[in-house]
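Removed: one protein chain of the complex. Kept in place: all other protein chains.
Order of writing sets the labels: A, B, C, D, E, F and G. Residues in every chain begin at 1.
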C-alpha cells in the first residue's frame, strides 16, 4: 500500500488549517467511498468537505447532519435526496442501481424504526444497490412477519432493524438462510437504555448467524451488506457471469 | 395488623442469639408461606431454620442451598424432593394439588433453562398448584413454539423462562391472552451479562402484558403466579363455585 | 394461526409507503387491542395511524405522544381524554367499565409518581376495567400506607408505582395477598439512575410475589393487570357466574 | 412453515421428561444444522442430545462443553476433533470441504486469541467450509498485518478476532474490501471488562462495513460467514457455474 | 500537623523492604485506631503487621482476612475474638465498653446479613462501644420491625444492614429520629448486582437522614457510628457530665 | 404507631383528587419536618402543597424546584429565602438557630460545588441549626485545606461536598475526628459519570468513618447532620445541661 | 509546605462570601498555573475569578465556559484567544513559546475531534509550549497516518485525540518511541457511550506506553505533556545546556 495508490485529499479552512484528509482511494481499496460524518463538525465545515468529496466522486453521502447543516446542504444542492429524521443527505448523482439479481431486504420492527431503515436504503442507493423495506413486522404480531418470509429468502442480505428488546433478527434468522445484519435502534425507554438492551440482546441471540452493527447505524449495516453482495459479484465476474 | 395476628417465631442458635424470626403468619397474610433463603447462611443454620419451619407448617421449601446444606437436608429428610441444579429442596408433605381447573404452563426456551423451570414447578407444588413444563421451544426454531400454543391458552398463567436474548416471553405474549410472567436466566455469556440482557429485554418488550422477575428466580415467578390463581379462586369462593 | 385469523391492516403514507401494519386481531388473540406507540413517529404519522385504529376499533389509545402530536390529536378529537404529563391520549369511546367485582388499586408512592399512575388508570379505562388511585403513601411515612391495606385487599391487582428506592411494592406485597405489579418511575436523581435503581430493587425484592414492568410503564402494568382479571373472568364465564 | 416441513425431534431423559426438541429441519431452513450448546446442561444430557443429533445428521458440533462433558464425548467418540480450550467438539463425519473457490481468513490479534479463532475454524469445518488462521497480527506491530493483506483479499470473508481494545477489525476493514466479521475476545483485564470494551469498540468502529458477534463467539462468526458464502453459492448455482 | 504529632511506625519485611507505615497517631487524631486491611496482603505480612500494631496499641482489629491469615492469627493469639464469616479478628485486649448511656442498635434485614452485622458489633467492641443486634426484621414481614422500634429509639445510632432491595433503612428512618447508617450487603443475586442495587437504593432513599457506607462494610459503619457517639461525649465532657 | 399519633393531611386538587398526604407528624417522629420534593410535580401542585405545609408548620422547605415553580413561590412569598442554582426555597419563618454549641462545617471542594453546599446550609437553617461554608479547598491545593482544620474540629459534623474524583472527604476524615458526611456532586465530565465516580469513590474510601448521601443531595446530608446533633442534644437534655 | 510558600488568594462575591481561593502558588509548586474551570459557576463568578487570576498572573486560561460566560469574557478582553467549540478562552498575555527544541504533536483521528485538539494546543500556548496538529488521520485510512510518522518522532510528546473506537493511540504507540498521551473524545454514538468506549479501549490497549486522560480533556493532556517536557528541561538546566 503506497500513498500514490491511496491518496488523501486535504481540505483546508480559510485560515489554512487542514480540516480533513479525504480518503479518496477508499472506494477502490474497500469497495465503498468515504462518507461525511457530520456529528461534531460545524455546518460550514460539513458543507466544505461535502463539496470537495462530491466534486471528486460525483456524489457524496452525509450522515448525522444537524438541522443547520441540512439547511446549508439543501441550499447548495436543491435536488438532494434526504432522510431528514436520520440526518442523512445524498448529494450529486449516485451510480445506477445494479441489475445483477442481488438486493437487500430491510425489515423494520416498528413504524418508529423507519428512519434507520431509510438510512440503510439511501446508503445502499449511494452504492448502486437496490433495497426494499418491509415495515412494522415486530414480533408482538408474528403473523405479519410470517407472511413475508419470501421477501427475506429472495434477498442477498436481510438488514433487520429493531428497538425495544430487539427480537426481530433472532426470529428472522431462525426462519431463513439469508445473511442477517441486525441494527438495534434507540426506540424505547427505561430498561431499553437508549438502545443498548436491543444491541446486547442481538449479540447474545440464540439464533446463530446474526451479526450486529452500532445502535441506529443504518449506514454501517448498508456498507456491510454491500461487502456481502460484492463478494458474490467478484466471484461471478471471475466466472464471467457478470460483466 | 398486630403482632398477635402476625406472630414471628424466633429461632436461636446455641449461644442464644436470634438467628431468624420466622414469619409464620405470612401464609394467612400473603397467600404463600415463608421459604428458607439459604444463600449466605451456614448449612447448620439452614438446617435449624428449616426444621422449625417444617415443624410449624408441615413442610418447608429451601431455595439457593449449597451442596453442604443440601447434604444436611437430605440426611435429615431422606425423602425430600429436590431440584439439585437449582439448589432447591422441599421437605415434609406439601398440600395436595388443587383440583379447580387452574394450573401453570412453564415454558423453557432451551434445555439449559430447565433448572429454573423446575424451581418454579417445585415451588408451585409446595403451594398445591399444578404445573407443566414445555421444554426447548426457543425462538430460533419457531415451529416448536407455534405447535404448543394451546398449552399456553389452557393455563391460568404462563411462566416463560429464557436466557440469551430472552425473546421467548415477547413472542408468547403476542400469541395468547394468558398472563405471562417472564423469568430471565443466567444461561449465556459475554454480552449476555449474566442474565441482565435477557432481563432488560423482557422489561423493554414490545409485547405488552409481560411482567418480569429477577434472573433465575423461578421461585418468585411461582409465587407471583400463585397470587394470580388465588385471585380467581377468591372470586369463585365468593360465588360459591369453589369450596 | 393464519393471516385470515389475525389480519394486519396497512396504513400507507402519501408516497404509498407502508407506515404501519395494524394488528387488528390482537384484541381477540391477546385480550387487549393494539395501541399507538408515538415515540419516534412524526406527529402526522401518529395522527394517521390513530385515525385508522380508532376507525376500526371505535377507540384508540396513544402512548408517549409529544406536545405536537398531542395538539394534532386534540384538534381531531376535541373530547379526547388525556394524561398530558404522561403523553397519553384516549380517543373515541372505550368499552363501558365492567361490573363484575374486579378492579385495580393503583398505589403511588409520591405525588411526583402520579402521571405514571394515571397512565395505568387510563389504559385500564380503555379496556373497560375500573381502577382507584391511592396517592402519596411512600414508605417514609408508613402509617399512610398501613391505613389503606383494605383498599389493596379488595382489589384483584395492585399496581404499585414508585420512584427513588422503589420500596413500596416490597412493603405492600408483604402485607396483602393480592397480585402486585411493580412500576418503577424515573422520579429521583443521582444514584437513582433514571429509574434503574428502583427497577433493580423491585426485581431483587425480598418480598416474593412481585413482578415488574419497565420504568414509567403504567401502560404495560395495566395490560398485565387486565390479563390477570381476564383469567378470573374466563373461569367464571366457564362456570356461568359471568355472562 | 408447517411442522411437517420443520419437524422437531424430542429427546427424553430416563424419567420421560423432554430434555430437548432437536431442530432437525434447521439445516434445510437456515443453511446450517443445529449445534449442542452445552453450558448449563449436565454432562449426561449433553451426551444424550449429541448422540441423537449425530445419529440424525451424521455429525454434531458441541460448544461450551466443560471438562466432564468433554470426557464423556471423548469416551463415546474416541476420534472426535476438539478445541479443548474453547470447549468445542466435533463428533462424527462432517461434510467434505467444498471446492468452489470460497474460503474464510481468520485473523487473530494475539496468541491468546487463538482458541476463539480455532472455534471458528472448526465450526466452518463442520459446515464443509475451508479456513486459514493468520495468527498474532495485532495492531501494536502493524508491519505483521500489512504483510498479510493478500490473505484477506483472497478470502470471501475475514473473521477478525481480537481482545484488549479490539482495534484489529477496524484496521483490516480500512485496508481491504472483503466482508469483515469482528469477534471480540475476553483476553485482557481491568478496563477490558471481560471483553465488553473490545465489543463496544468494534461496534463503534470508524471503519464502516464491520459487523460484530458476541464475545468469544467464534461459532457464531463462522455461521454468519457461512451464510455469506452460501449467498454467492446460491447465485452461482442459479447461473449453473456451481453444481 | 507535624510528623512528631502523627508519627508513622514502619514495618519491614525480611528483605528490609517497608511493608507498612502504621498510622499510630490515628486514634488521637481521628478517634479510632488504625486497623489491618488484610485483602491483598500475604498471610505472613498480615501477621507481621498485626503483631506490631497490637504491640503498640494493646489490641488490633483485622478485616477481610482469608482462611490462611485467620489460621496464622489464631495460632498466634489462641484467644482472639473472630467473626469468621466476615474475615474479622480482634486480637489483644480492647478497651472496656463505655458506660455512658450511648450504644448502637444494629438491625439486620435477614439471617444472611448477620455476618456484616457482627463485623459492625466487633468493630464497636474494639472501640469500647456497646451494641445490640436486632436480627431478621426485613420489610417483607413488617410486624417484626414495628415491634422493635423502641430498640432503635433508645440507641444513639442505628446501623441498618440489608441486602436484596435494601429497603430496611428507609423504613426505619421514617419511623424514628435516631441517626441511621445504612450498610448494603452482597446478599442477593441477579438484579441485585452483588449489592450495588441495595447500595444505590439506600442512597436514593425517599426517607431523608440516611447516610450510606460501602457494601458489606460493617467496619466502616461502626467507625462512623463511633464518631457520632464521640461527638456527644465531647460535648458532655466539656459540660462535665462525662469524665 | 397509630394514625392518630402520625396523622396525614390530604391535599386535593380542583377535581377532588388527592395530590398529597402531608406527613405532618414527621417532625415529632423523626426530628425533621416533611419537605416538598418538587421534581415531577406541576408548578401549581408544588405551590398548593407548599401552602398547606407552611400553613401547618409555619414554614416549608421546597427542593428541586424548576424555574416556573420558583416563580410561583416567589410571587406568593416575596420574602422567601432561596438558593436558585439548587432549586431550593425556604418559605415562612423557620425556627431560630439553636444556641447550644453545636453547628455544622460545610466544606466545598470547588467553587462549582457551592450550590450543593448552600442547599445543605439552607436546609440546616430550616431546622434551626447553624452552619459555616469553607469554600474552594479541593485536594489539588492541599495547603488551603490544611489551614482550616480547626474549623472542622470545632464542628459537630462536617459535610464535605466534592465533585470530580471526590477525594475531599477522605482527606478530611483522615485529619480530624468529627463525623464526616460526604456529598458527591455532579460537577465534572466524562469519566465523572454525572457524579457516580465521586459517589463510588467516597463509598470506597480508604479513610473509615465517612458515610455518603446521594449525588448533589445537600438536603439529605443536612437532615443526617441534624440527627447527629439531635443525638447529643437528647442526651444533654436528659442530663439537664440543655433545656 | 507552609501557607506562606503556597498562598491562596480569596475571591469574594458582593455578599462577602468566599467564592474561590486561588492557588497562586501552583505554578511554582507544580509547573503550571491554576486555570478557571467554568462548569457549574455563574458567568459572573467566572468573570470575577478570571479577572483576579489574570491580574496576578498576567494571563488566565478558562475551560468549559458556556456561551454567556464566553460573552462576558469577550466583552472584558476583546482580544482574547478562544476555541469556542471547546468552551476555552485564554485572556491576557501568555509566556512566549520556548525555543528549546521541544514541542508537542497533536494527532486528531477525525475532523470532529479537532475542538479537543485545539483545547490542547491553546493550553500548551498558555504554558509557552509549541504544538502542531496533524488532523484527520484515523485508522480507517491508515496511509494518512503512515505518511506522518516523522512528525511524531520529532516531537517530545504525542497527544493522540480520537473518538469512536479510539484506536489511533494504539497504532501510533506501536510505530514510534515518543511518549503518547491518549485523549478519548465524545465523538460517536450508541455503543460509543459518550466516549467511555474510546476511553476504556485506550486504557486496555495492546500497545504499551500509552497513558490516558479524561474524555475530551485536551486541557489535562496538555498539562501532562508540559510536565514531560519540563522533566527534560530540568535536567538540561542542571547540565547547563538550557538557561
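Points to keep in mind about this one:
We take it that contacts are C-beta pairs under 8 Å (C-beta built on N, C-alpha and C of every residue); 3 or more make two chains touch, one makes a residue touch a chain.
The model shown is predicted, which means the values in this text are computed figures rather than measured ones.
The chain that is not drawn here is touched, among residues F:91, F:191 or F:213, by F:191.
Considering the full assembly, D:110 is the residue among D:87, D:110 or D:201 that touches the omitted chain.
In the complete assembly, the contact with the undisplayed chain comes from G:178, out of G:42, G:178 or G:197. Touching residues on subunit F toward the chain that is not drawn are 109-110, 138-142, 164-167, 170-171, 173-175, 188-193, 197-208. For subunit G, the residues touching the absent chain in the complete assembly are 1, 26, 29-32, 35, 101-102, 146, 149, 156-157, 173-181, 199, 203-204, 208-214, 219-221, 223-224, 226-228, 230-232, 235-236, 238-239, 241.
Remark: the residues of subunit D touching the chain excluded from display are 85, 110-115, 133, 135-137, 140-144, 146-147, 163, 185, 187-192.
Definition applied: only the chains that are shown with their structure count from here on.
Separating the centre of subunit E from that of subunit F, both taken as means of CA atoms, is a distance of 26 Å. For this pair, subunit D with subunit F, the centres built from the Cα atoms lie 57 Å apart. Subunit A and subunit F have centres, each the mean of its CA atoms, that are 51 Å apart.
With touch defined as above, residues shared between interfaces to two or more other chains in subunit F number as follows: 1, 26, 146, 199, 214.
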